[in-house]
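All protein chains of the complex are present and in place, except for one that has been dropped.
Lettered A and B in written order, each chain numbered from 1.
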Amino acid sequence: MNFSNLFSQFGELTVTGLAQGAIIALFALGYTLVYGVLRLINFAHSEVFTVGAFTAVLTWGAFGLDQDSRTPGLGGFVGYLLIGLLVAAAASAATAVVIELVAYRPLRRRNAPPLAFLITAIGASIAISEFVGVLTHRNNKGVPRLLTQEPVFRIADGRVTNLQILIVVVALAMMIGLDFFINRTRLGRGIRAVSQNPDSAALMGVNKNRVISLVFLLGGLMAGVAAIMYLLKIGNVRYDNGLYLGVEAFSAAVLGGIGNLRGALLGGFVLGVFENYVSGLFGTQWHSVGAFVLLVVLLMFRPTGLLGESLGRARA
Amino acid sequence: MALRQGLTRALGGVAIVALVAGTAACNKGSSDSGTSAGGKNCGYSIGYLGALTGPSANLGVNIEQGAELAIEQYNKKNGKDCITIKKFDSQGSADVAPGLARQLVADKKIIGVVGLPFSSESQAANPILNDAKIPNITPSATNTTLSEKGWTYFHRAVANDSAQGPAAGNYMKSVMKVQKAFVVDDQSAYGVGLADQVKAVLGSAVVGSDKVGGEGKQTDFSATVTKVVASGATALFYGGYYQNAGLFRKQLTAAGWTGALVAGDGVNDKGYIQAAGKEAAEGTILTCPCAPASKAKGSFVTDYKARWNVDAGTYSDVAYDAANIYLEGISKGNTTTEKLNEYLKTVNYTGIANTYKFTDKGELDPTKLIVWAFKVSGGEVVPDQEAPKA
Partner (left out) sequence: MSEPHTESTEWDDETSRQRVDEPIPTTIGVPHERSSAGAGPAPVPGGAALLEVDNVTLRFGGVTALDGVSFTIRQGEIFGLIGPNGAGKTTCFNAMTGIYRPTDGEIRFTGKRVTGLRKYEITSMGIARTFQNIRLFPEMTALENVMVGADAHHKTSVLGALFRLPRHRREEAQGREKSLRLLEFVGIRHRAGHVARNLSYGEQRRLEIARALATDPKLLCLDEPAAGFNPAEKEDLLQLIRRVRDTGVTVLLIEHDMRLVMGVTDRIAVLEFGRKIAEGTPAEVRDDPKVIAAYLGVPADAA
């Protein structure tokens, strides 16, 4: 245990943990949305992320950018960022909706048992990630440097960089937008209705299949944005990145209370920061041990996670 | 995994040589130190067992051509077809190699083998060679465990993986004069081994260390980057493989850390430069238990080019020496496999790449180990200098 390490780098570890947590949280929303409505863990969500990430890198490549290109100016950065966000969100959302249509909807129509959904989810996940793996020769794909990371200000000993601010702000903005959509619009109301009582919702005229497609679409949009933030932060993407990040995102969703949007946000931040503290205290090799022990202990005392399982609204 | 790592490392070597070769100078000097007179002992064969086709063919071809050149030069003095080479194409595969080893041992003319190039295929095929009592010298398989299986007919003409750690440590200490170093490994046997040896050499200059996830298991290194930056280290040794090394290097650079990254041959792959980006990869030091073929003594570089119409590649020089060790033994009348193996036990042979003396386990004598440092410069891996032995 290295307490001096933890204390001397506390601010820095917190800031980098929040940035990583923001990405995990955006990723986690897809699991939580789908679970909220279908009570299904969509394991293929990790590939929704992967497809978005590669689409963005390829698109930037089509503009002549690779990892060795010169860093563009502010205007270029904003332009490329928006293009990246757009194509990644579109590709991820499309992938998510197609997975729903091809893999899950036929099972629902036939009233398949939950196990069939689980295996289909795992199968879809492996099939897509391996497909991407073969296409990309399982190599890392370098991401163009769109932004030079520079410290903007300091909190205690921690430098806060422009990229970290961007990531956290974008994640919060997406989260607020989604929260608004779910809680304040007609379609969001439909989603909550289906999640709370699918039969009643159908009898109230809610088209369940449309709601389900919508939920996959929203999860995909969030994963696409998460993919761009990930690319900017990590600088590389590989076919299996989604799988490992997906486990963390799924855990964050459970930690916060699966099915609960705000829980996903909280879970992501808690997981990201806690992993960093464990890394500082015990060494990076322990970060997963620490995070998952936290998860297990927390679930012992709060089996439904930090905020409880409820889509869109914390329990009154 | 073991195979893949072996292949990637080997391929990395090929890449280096392709780069090195362009700058290879023609230096003419004395030649043929390996052939002494005595042309009576003819009619025997030397086998080559290793890849000639397949994804990792380049390295195998380097080796086979080096050995074949040595035999041709020997035959010029001792009569046409005095000694012949017999080739068995393993495609670098641990599944294919054992079957070929059985074919090889059935050929009673073959009394020595140059090979096998890769560690995983060596592990699969060496028991067969050993049971048949056929001496073999690998010019390139570097997994340390190969010499620990009790194979009395196994020999290794290069340093194994365990030589790289001390060499990298010494390079950091004596050449780079590092005062503050950070050491990171990826928790693989290979990475931990290297990192621990580097720590032992650097001693109190190590200001911090950390362990990260292996390939694909971790992509966000921010916690470790934080520690490296906070430690004030000017150099970092990374024990692990090229993909994560690239990610790590890129994130270090993005966080503003300008120190140098030093790593072993597991990172010696163009994939490292791809992942890190040319700018971040610039100045990275990579060790290899090999010497640049362009540095070989004598007329080897020009002879090789004249014969094969390509530049000598990684391990071509060592393979040339390995074949010449056999040829010298044969010329001295060691014309059975057992006698030839006995001969290898006492040999002290000076070739074009190194001087060869084997321990009782078949490893190169510790004083003979050569490890070179290469440097990433302008997006390419170029030879820097031989790593100091202390």
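Just so we're on the same page, a residue touches a chain if its C-beta (ideal position, glycine included) is under 8 Å from a C-beta of that chain, and two chains touch if they have at least 3 such contacts.
Quick caveat, the model's predicted, so the values are computed rather than measured.
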Exercise. Please identify which of the visible chains the hidden chain touches across the whole complex.
Key: A
Self-check item: Touch with the omitted chain, as defined above, among A:Phe63, A:Phe181 or A:Trp286
Solution: A:Phe181
Self-check item: Selected from A:Gly52, A:Pro144, A:Gly190 or A:Gly305 as touching the chain missing from the view
Solution: A:Gly190
Practice problem: Return the single residue from A:Ala202, A:Val247, A:Leu281 or A:Leu298 that touches the missing chain. | Solution: A:Ala202
Self-check item: Residue numbers in chain A that touch the chain omitted from display
Solution: 177, 181, 185-190, 192-193, 196-197, 199-208, 214, 217, 310-313, 315-316
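One rule holds in what follows: only the chains that are shown with their structure count from here on.
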Quiz item: For chain A, which residues are in contact with chain B within the complex?
Solution: 5, 8-9, 12-13, 16-17, 19-20, 67-68, 139-140, 142, 145, 149, 233-236, 238, 240-241, 243-245, 275-276, 279-280, 283-285, 287-288
Quiz prompt | Partner chain A, residues of chain B touching it in the complex | solution = 187, 210-213, 216-227, 230, 243, 246-247, 250-251, 254-256, 271, 274-279, 379
